[in-house]
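Only a portion of the chains appears, each positioned as in the full assembly.
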Amino acid sequence: ANGLSIESWRSDDANIWSDVIIPAFNKSHPDTKVNFAPTPPTEYNSALQAKLKAGSAGDLITCRPFDTALDLYKDGHLAKLNDLEGLKQFSDVAKSAWVTDDGKDQFCMPVASVLHGFVYNKEIFEELNLSIPKTRDEFFSTLETIKTESRYIPLAMGTADQWEAATMGFQNIGPNYWKGEKGRKALLTGEEKLTDKAYVDTWKELAKWKPYLGRGFEAQKYSDSQNLFTLGRAAIYPAGSWDIQTFNNQADFEFGAFPPPVAKAGDTCYISDHTDMGIGINANSTNKEAAKVFLNWMASKEFATLYANAVPGFFPLSNHQIDIKDPVAQEFMSWRQQCESTIRNSYQILSRGTPNLENQLWNVSAQVINGTMTPEEAAKETQDGLEQWYKPQQ
Amino acid sequence: MKLLDRLMPSSGIRQVPKSVTIHAVLLAYTVIALFPIIVVVINAFKERRAIFRDPLGLPDSDSFTLVGFQQVLLRSDFGLYSWNSLVVTILAVGLVLLLGAMAAWALTEYKFKGNLLITFLFAMGIMIPIRLGTVSILSLMVSLDLVNTLTALVLVYIAQGLPLAVYILSEFVRTIPKELTEAARCDSVSEYKIFFCVILPLLKPAMATVAVFTMIPIWNDLWFPLILAPGEETRTITLGVQQFVGQYVTDWNSVLSALTLAIVPVLILYTIFSRQLIRGLTSGAVK
Amino acid sequence: MASVKLNNIKKRFGDVDVLHGIDLDIKDGEFVVLIGESGCGKSTLLRLLSGLEDITEGDLYIDEERVNGRSPAKRGIAMVFQSYALYPHMNVFKNMAFGLKISGKDKNFVNNKVMEAAKKLKIDHLLERLPRELSGGQRQRVAIGRAIVRDPKVFLFDEPLSNLDASLRVQTRVELGKLHQELKATVVYVTHDQVEAMTLGDKIVVMNKGRVEQVGAPLDLYHHPKTQFVAAFIGSPKMNFLTAKISQPDPDNTQLVLESGRAIHACVDTSSLNKGDLVQIGLRPEHITLDCEHNTVEGTVTLIEHLGELSYLYVDIGQEGEMVLKVDGDNQHKAGDKITFGIKSNRLYLFDHQGKALKRVNAHTSATITL
Amino acid sequence: MTPSNQHDEKKPFPWHLVFFLGPGLLIYVVFSVYPLLDTLVLSLYNEQQGQSSFVGLQNFITLVTDDTWSQAFWNALGNNFKFFAIHMLVQNPIGLLLAVLLSAPKLRLSGTYRTLIFMPTMLSVVIIGFVWQLLLSPIWGISEDFLYNIGLGQYFDAWLGKEGSALITLAFISVWQFVGIPMMLIYATLLNIPDDIVDASVVDGANSFQTFWHIKLPLILPTIAMVSILTFVANFNAFELIYAVKGALAGPNFSTDLMGTFFYRTFFGFQLQQGSASMGAAVATLMFLIILVGVMLFLFFIQRRIQRFQF
């Protein structure tokens, strides 16, 4: 068969693939028919797993970072990519999310990462005469001002979808507490525990968000948060860089972004720059050669430029120098220079056992914000969970 | 008393309050049942800001817009999805009815070894959701090379719908007077013709009942389309809407329009069957 | 048309013996009526004949051929059910034509056949109607029509009139009788109703608990019941029974004494019995006279039913219970009246303790009514 | 047929049985019975990295004793009973009430009511879930305004988001959707009660309520029993609504987790959690057993005592 089919959870990007990326690829490779077949993110893992088991999955598989993909590789669903030409375009850090624990085998090629930070409504800030908060104190006084001096919701976030609390909350502001990669690695080696001050403090800050959230935030879903912000009813939005695209489409006001505030002015800042997306080849694909050709093309500067500008907020991981036109995306991108990058701390290895740390983080972070759990309890619960199965932490 | 009677020659008047109460309660519940659906439909025709400003207001000249529907029809192949759903649903329901009626007939009319076992086997199917066997089903479909075909869906839906169909139809077959088949047998009618010319036409009302009860879960199923036929060409409307909603979750015009569009075919199918449904129910099947 | 012969036919459902060995000869063209109480096995026997049920033991011959295992379709029979069993979704024409069509008959042939039968049954104007649009009597005729068109050798009827109301029943009964005369078909006809049995049957088979109690021509059964069961079954109102003791057995003039002590003479041969043996006196309501003679009994009228030209008197005769008398329509008795009535010695029946009829001597067998 | 009747004609092979039963049975066995059995068998194995080994009942023991698993399991089971209880206490009584009202003699428009009230039952959870989230959303404020207008404004809360109320709210949404089914079934039974019997009780002096309580209710008990079983089976299989509204993690804090969502998470995994086919199969097997035991208990204790009446 001459066709290639791509499994992905990026259903939002379907149009971009079909209208921009695939035609670009076909310009140089007119014979290969490529089909982008996304599944919504919530069903992606289960559907993909079922399809792989049954042998009905596509030729190219979009990889979640770390263990989810690693397990697929271990189960023999992903092909080894060690000798793929295009991999040379990526740094080891970028590739680290998709290598085996011993560092020998590469099974997915990095595609993009996402950054966290806060997006704000410039018009509201102007109206209230606010400036961008640099420190936590400034951040909370800004929130307080918005709350007392206007009818806007200071912070657009809900806990109904749980992951919002963990990803846009905990993983967003946390790196400043646990010092990015340093803290993350220490957790892996067992030197630090989740009950340590850095983590408890992260949750403490999250707990302090509660008064600034909208009414009924417990039932507020991710899309509600987005809507609150784009409809101009909320001033600040704890964001993932991928939101830029949605906001560009829907907000009729100008918005900007700032990185998670630090404790004191001048402190080193840490940002979550998460290697979110890779792509690999289905081990059972009947069209591996074409798949490799496609991957190599995806490692090219042409793809990186196309992709970064078509989907602002997804930042290419390859070493090519590219221009990003979107101002907000540029802003996000610029933090890479100012701050230290790290990835989400629960992704590598730590979510390998039962109970699952990532799921636990979702649950406890939401509860901490809801006020149904104290930061200490949250820390203890997650730490207990880890200790149940993770040797270095026992 | 006498005076009263004379004043109210038709004593029906006195029963009016009772029927008023009944209508009031039914009307109230009807409103509860329809309100959410109506909210969806009216807001599908409103601008995004109007949806938020006045969610219960009817669209007026300012807020009226069809942009949602345009988006839906432009960005997803609703026609194809509907067609797929229709094909799958009609084929599956039709075959469930036919095969179910045949099995129900055989199980109730003929005594043979294994009758009880098979009846029991079907009864179990009512209790266990077929979804628990998803992985095996999927690998089966792969080995049959049926993945991403509507055939796969149809087959699974038949397996899913048969147990209840056999159960309900068996009850119905029992209510058909034995004399009818005996008369036919005396008339030298073959067993096949007895079933197709005599029994099947008599099962019509029951079939409508089964059709509705089988159709609802099939039409609305998300699971198997997702697993067995997620491809663009074989996507069903429910899956299409679900993905559309997932994709454009913040674009409420489009979402509400998609939902509205998804309601329409169900309503059409239901109105076709509803009269038969109540006839089937009242002729004594599901007691 | 064909003869039917049953040779010691038995039927068992699981452990239950329903028919205990039925022997029966039905001649070509004969109209045989099966009667008996509910549950005595009439329908079962019919179903064995039709082949809808398997025969447990014994041989069944239709037209001299043994047909035991043969399927209903191949026996050349047609059956009319109590409920008519019309196909509710087919109109009258299709109902009648169904069997013929199925057997692949030529369309013209089918049409002609159906039209002919429909005309005969006067339902040719109803051919387009569905069964539910027909009255009971019309449905009944369609059911018969469906049987006729197939030219069966034997017609089987299972209580075909019992769903009709009284007046329609009478009318349809008459039509059935005429139809049989016309078709000269062999008919086996099950009924509960003794009037039907008496009026339609060339031969009546009285069944009792899975056995044949008596076979005979209608009037034969009326006049010469072999058992008390048959005597009670044939005749309306039912024969009255009184328990009596033989005070003097005799070959032609037995002397009996009722429980009340009253003596009765009977022209019955009781020479096989002994003095003191208990017997049942059987006495038809129409054979009791109000002009007192000898052999009289007294009683009190408890109820009188006027039917127009005649009336029924219900008379309490004390210890022996109640008797029914059929009397003239202008009889003026009232409830509470004391009356005396006579029993003609040559009009009464005696049954021994097994219910067997004792031989009557000089019995009055003509049916003249002797009111 | 007895052996003595040797010259009886032989019964041919029952080809018609094969014809009538064959196709349905084949499809049913291949695409339902076999996969399900396969799943049940799988629950006795441990599957890791493509290797599977027989472990007997170990998976079940883990499921009910091991802390990490059992907490989730018992929580889901408990929630499921709550979910079921709400359906029994709300859905079926409302269904009954509506059916009784609909069957009132000479009621005009009863067909229209019937059709309209049945409508939500026809809609998919995608629609239902979305609509109710909107209606109950504090952001949109429809419910809040409504409660405010009838003077109950202070009782409004983000019901779907609170641990204490999320499950109940979802159960009510489910009730709203499926009330049509008990209504239809009970309505049909009520129509089948002969008018004579109702007339007789009227002549006997019973008022409407007495007629309902003493005459109609006992006569529809078998249907109510059947509706209960259907509700039980459906509730213990419930999945879609929770999944559509709360996702597979069934938040907040698993307060809306049902056996169905628990099974889904276990079997297919979720986010970073890997699915485990064998543990999933164990959950499925337990679900099946619970349903089976429930149905059996019901048949044994209740159904036996309820008589069906021929009219």
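Letters A, B, C and D mark the chains in the order given here, with residues in each chain numbered from 1 onward.
The working rule: contacts are C-beta pairs under 8 Å (C-beta built on N, C-alpha and C of every residue); 3 or more make two chains touch, one makes a residue touch a chain.
Small disclaimer: the values here were computed from a predicted structure and weren't measured.
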Overall stoichiometry - one representative per chain kind is placed in view: A x1, B x1, C x2, D x1
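In this text, only the chains that are shown with their structure count from here on.
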Smallest count of steps, each to a touching chain, taking subunit A to subunit C: 2
Of all other chains, the one whose Cα centre sits farthest from subunit A: C
Two chains sharing the most C-beta contacts: B-D
Cα-centroid distance, subunit B relative to subunit D, in whole angstrom: 16
Subunit B residues counted as touching two or more neighbouring chains: 52, 134-135, 190, 242
Junction residues of subunit D, two or more chains touched: 267
Parts of subunit A lying in touch with subunit D, wherever the complex brings them together: 42, 45-46, 49-50, 64, 66-68, 71, 74-76, 158-163, 214-221, 224, 227-228, 346-347, 351-352, 354-359, 362-363, 366-367, 370, 372-373, 385, 388
Touching residues on subunit D, where the partner in the complex is subunit A: 49-50, 67-69, 133, 136-139, 157-163, 246-249, 251-254, 264, 267-275
Residues of subunit D touching subunit B in the complex: 14, 16-17, 19-21, 23-25, 27-36, 38-39, 94, 97-98, 101-102, 104, 107, 109, 111, 113-128, 130-132, 134-135, 140-142, 176, 179-180, 184-185, 187-189, 191-192, 208, 222-223, 226, 233, 237, 239-240, 263, 267, 277, 281, 284, 287-288, 291-292, 295, 308
